[in-house]
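One structure, as structure tokens, below. Some questions next.
Here the complex is missing one protein chain, while the rest keep their positions.
Let's turn to chain A:
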Amino acid sequence: MTIYLPIAELPVNIFTLLAMGIAVGFISGMFGVGGGFLMTPLLIFLGVPPAVAVASVSTHMAASSFSGTLTYMRRKLVDVQLGLVLLTGGLTGTLAGVVTFMVLRRFGQLDLVIAITYIVLLGTIGTLMVVESLRALLREWRGEKASVKRPGAHPWFLRMPFKMRFRQSRIYVSAIPVVTIGFAIGFLGALMGIGGGFLLVPALIYLLRVPTLTSVATSLMLTLVTMVAAIVMHAVLNQTVDAVLGLVLMVGGTIGTQFGTRAGQSMKAENLRLLLGLLVLAVGIRVAVDQTTRPADLYAVTIDERAR
């Protein structure tokens, strides 16, 4: 059964879309990430124009992150204050990302820059996660106790001026690294069509020393606000938000997330991190292989945006 997407202007099989939503929702529920880094490439593979794919995935991510934020809100795990400071950087970063997106598209190098960013970012994060979780598993296998690191001395960037106290996260750090992290996430999110949860959560845990659950909860809140802003921004500036596409993805995604969350809770944290690391690494390697092998057709045709 096909359904016509009014903004993407093409018919797609509704069951394919639902299955994609469920699969990506399962993964995002299991690992607590948005799943944009999987969904956007899948939609482009289906033939959805990249601009429409990036914009419509944001509706799906807004829905699932709102659902998650509500759960964490009830458990009082969201650090609203930390979220707001991250957002000041995040929204500026989003704007910078959108502008960069436009400039690169004009020179025809958007695909290349996105590919290189994917390779470098996913390769690095994936490798770090795999190595870290393998070490943890190895320690456990040897019967050693994991050393809980909570060092008293802060690294230099947390001792910069404009110090702020974030009660919920139990940290007292400079606002500068917080805003910088927010900016980087917003910038990469707008450029790569990702929510950035899989970048923000480790950044909060390892760089700012925020407790794990608070990191996940605050990251979801940040995703929620940036995705709602992205929907309105894309709708107004590019008119590329496909509500029908978004709705089908949302329905599949929210169902998949529930099963993913249950599957994730029954697994050990190290195994979960190892799996996510492997997944991130696999996507990075896939992009690298695509970029280094000779394409079937050396030519590609795009619509000239300048002439519009």
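The working rule: a contact is a pair of C-beta atoms (placed from the backbone, for glycine too) under 8 Å apart; a residue touches a chain by one contact, two chains touch by 3 or more; residues count from 1.
Simple rule for what comes next: contacts and distances are computed from a predicted model.
When the unshown chain is looked up in UniProt, the name that turns up among "Sarcosine oxidase subunit delta", "RNA polymerase sigma-70 factor (ECF subfamily)", "Transmembrane protein" or "Phosphoribosylformylglycinamidine synthase subunit PurS" is "Transmembrane protein". The chain not shown here is touched by just one of A:Gln109, A:Thr212 or A:Asn271, and that residue is A:Gln109. Summary of contacts with the chain left out: across A:Leu17, A:Val241 or A:Leu275, the touching residue is A:Val241. One chain is missing from the display, and on chain A it is touched by residues 1-4, 6-7, 9-11, 47, 59-60, 62-67, 70-71, 74-75, 108-109, 111-112, 115-116, 227-228, 231-236, 239, 241, 243-244, 246-247, 250-251, 254, 257-258, 291-295, 297-304, 306-308.
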